[in-house]
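Take a look at the structure set out below.
Here the complex is missing one protein chain, while the rest keep their positions.
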Amino acid sequence: MKNAAARGRGIRAIGLSLLAGAGLWAGMGLASAETALLNVSYDPTRELYREINAAFAEDWKAKTGETITVRASHGGSGAQARTVIDGVDADVVTLGIPSDIDAIARLTRKIPEDWRSKLPNTATPYTSTVVFLVRKGNPKGVKDWADLVKPDVKVITPNPKTSAGGRWNFLAAWGYAYNQDKDAAKADAFVGQVYKNVPVLDTGARGSTVTFAQRGLGDVLPTWENEAYLVLQEFGADKFDIVSPPSSIYAEPPVALVAANAERKGTTKAAQAYLDFLYTDRAQAIFAKHHYRPIKREAAARADLAQLPEIKLFKIEDLQGSWDEIQKRNFDAGGLFDRLSRAGR
Amino acid sequence: MSEIFSPIAVPAAKPAQVASEGAATRAILIGIAVAFLALFLVLPLFAVFTQAFSKGIGAFLDAFREPDAWSAIRLTLTVAVIAVPFNVVFGLAASWAIAKFEFPGKSLLITLIDLPFSVSPVVSGMIYVLLFGSQGLFGSWLIDHGIQILFALPGIVLATVFVTFPFVARELIPLMQEQGTAEEEAALTLGASGLHAFRTVTLPNIRWGLLYSVLLCNARAMGEFGAVSVVSGHIRGLTNTIPLHVEILYNEYNFVAAFAVASLLAVLALITLVLKSVLEWRFAGELAHGRAH
Partner (left out) sequence: MVETPRPKTSLLRTFRRPSVIPGFGISFGYTLTCLGLIVLLPLAGLVAKASGLGLSGIWEVATDPRVASALRISFGVSALAALVASAFGFLVAWVLTRYRFPGRKLVDAAVDLPFALPTAVAGIALASLYAPDGLLGAPLARLGIQVAYTPVGIFIAMVFIGLPFAVRTVQPLIAEIDKEIEEASATLGATRLVTLTKVVLPPLIPAVLTGFALAFARGVGEYGSIIFIAGNLPYVSEIAPLLIVIKLSEFDYGGAAAIATIMLGISFLTLLAINLIQAWSRRRFGYV
């Protein structure tokens, strides 16, 4: 009995010291916090913002002498917007598609309704487009959007309900078809055909890339231009080819200040500076380096620009109207995507 | 539902006679069972380690040079350090009330404690979003008072406590029920205070069962993915637990690192299994299971 009691004390002592140690460790983690910004971003920008954030911290230190940390969170654009709506303390959002920031503005009022007019180029510091990633040698001969509906072509694309990349792909296919005959019904049907060839719908652009590149599923991955180049870098240029279609969509991943959050945290100045920084030559050069299309081409390195080929880009707003209408027509409950997947099953 | 964790105290099998299968049948059945387990259970574990070391030990270690990996480890430990003791206290209180006393509605109470077992992890996370999200029931009140629950430590802890809620209680209730109240009553009659009787009589009786349940509770708390993923917000270096960090690395094409960090959790799982087996072999009589209730 005595022995057991002693053992019990021993166990308790170990338990207590473990507890204390872990508490101390956790406390240390919290104590080291300084000014920190949180950038809630979409899926493929992980590598980009790692570099941008480091550059901004350096710039901020040089200008103000203060140390700043920019934290980032990534995921499907819709899912990320949802976390901000539910209360993630984001200072800035840099999402994949305007309608996601609209949703935050509409549901929380933390972002002013006219956010697109607050920053240059309708709050879009860089643009991008959708290109095709195919297996080496392009065995299925995919050259243009029309090839995606061939019966033997398997298309990998993310779920447009949750992913901005998925929505741009969807809209790009629609825009291509619409530009052929200016017939919306035919364009709807064309998109339906494309999605009949889709075997996997991941929730984010990253999931789709992993499915295509790592898991070897599908023949073509319509994806963000930057994402396609990243795959070549990460998986080796000997496995894949990038095919730029003759025409594609003008994709605008916008940025905005989450005014209410920043104000409450007292970070408005730094957050605004962060967004302004995205328009500086230094940031623009970093965008080009990561294969995004900078809005100030003159700031980018020539070699980086040379990798971004001339593609005829169309704006979906010119074809379908405002972003409210685009979202409602295609992606809201009962919209085109819902109707297509119901019919296509 | 507690049987699920049961260790097995098997009576030594007598040499086969009329009441057993033939040697050939037996060999085939053993073969099928072992092959099935190897294929379904052991191979995935094996895959984790081969992938983790597929680019050599240097690449494996690189995964742990990332400060984000360490902050994930720290967060996971912090969550476990809060959630597990909470469930221990709850489990002790619940099993004391349920096992040592008779009152109406007891089986309903046990069923309610069991409930988190069968709730989808996603739902477990989501219920807290509905309560504490800024669109949720208490959302605006929390914002007004500057309290952050969701997408911060409290939310992750709450979701973890929820999914591990039944673990300790469900091990201790049958154990205490079996032990009855005679020893405590004797101690009390001899003049011990209630707390003293609990510490010197009850606790030693249940210590191995308690340790056993803490082990399983901890494994689940550190490994929970679905529930935590809904409430975490996935902020690097801040609200990423180890399982979420694995997912992030996986999504960054950093497969070696993803599997390296995953192997950390796999090792934890192996340690849990070893300790658990040791407890079962040595103290089978002092655990709640292994005997048909």
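Assorted remarks:
Just so it is clear, A and B label the chains in written order, and each chain counts residues from 1 on its own.
One rule holds in what follows: a residue touches a chain if its C-beta (ideal position, glycine included) is under 8 Å from a C-beta of that chain, and two chains touch if they have at least 3 such contacts.
Bear in mind the structure is a predicted one, so any value in this text is a computation, not a measurement.
Checked against the full complex, the one of B:Val48, B:Leu150, B:Val214 or B:Leu238 touching the unshown chain is B:Val48.
For the chain left out of this panel, the touching residue among A:Thr45, A:Ser73 or A:Asn159 is A:Asn159. The omitted chain makes contact with chain A at the following residues, 76, 78-79, 81-82, 85, 103, 107, 159, 161-162, 198-203, 207, 211, 214-217, 333, 338, 341-342, 345. Seen across the whole complex, the unshown chain contacts chain B at 1, 3-6, 8-11, 13-14, 17-22, 26, 29-30, 32-34, 36-37, 39-45, 47-48, 51, 89-90, 92-94, 96-98, 100-104, 107, 109, 111-123, 126-131, 135-137, 158, 161-162, 165, 181, 184-185, 188-189, 194, 198, 216, 219-220, 222-226, 229-230, 242-244, 246-247, 250, 258-259, 262, 265-266, 268-270, 272-274, 276-277, 281, 289-293.
Criterion: only the chains that are shown with their structure count from here on.
Computed from the mean C-alpha positions, the centre of chain A lies at a distance of 35 Å from the centre of chain B.
Interface of chain A with chain B (complex): residues 1, 4-5, 8, 18-19, 22-23, 25-26, 29, 38, 43, 46-47, 71-75, 83, 85-89, 107-108, 204, 206-207, 209-210, 213-214, 230-231, 234-235, 264. On the side of chain B, the complex with chain A involves touching residues 71, 74-75, 77-78, 81, 85, 129, 132-136, 139, 142-143, 146, 148, 150-151, 200, 203-204, 207, 233-238, 248, 250-253, 255.
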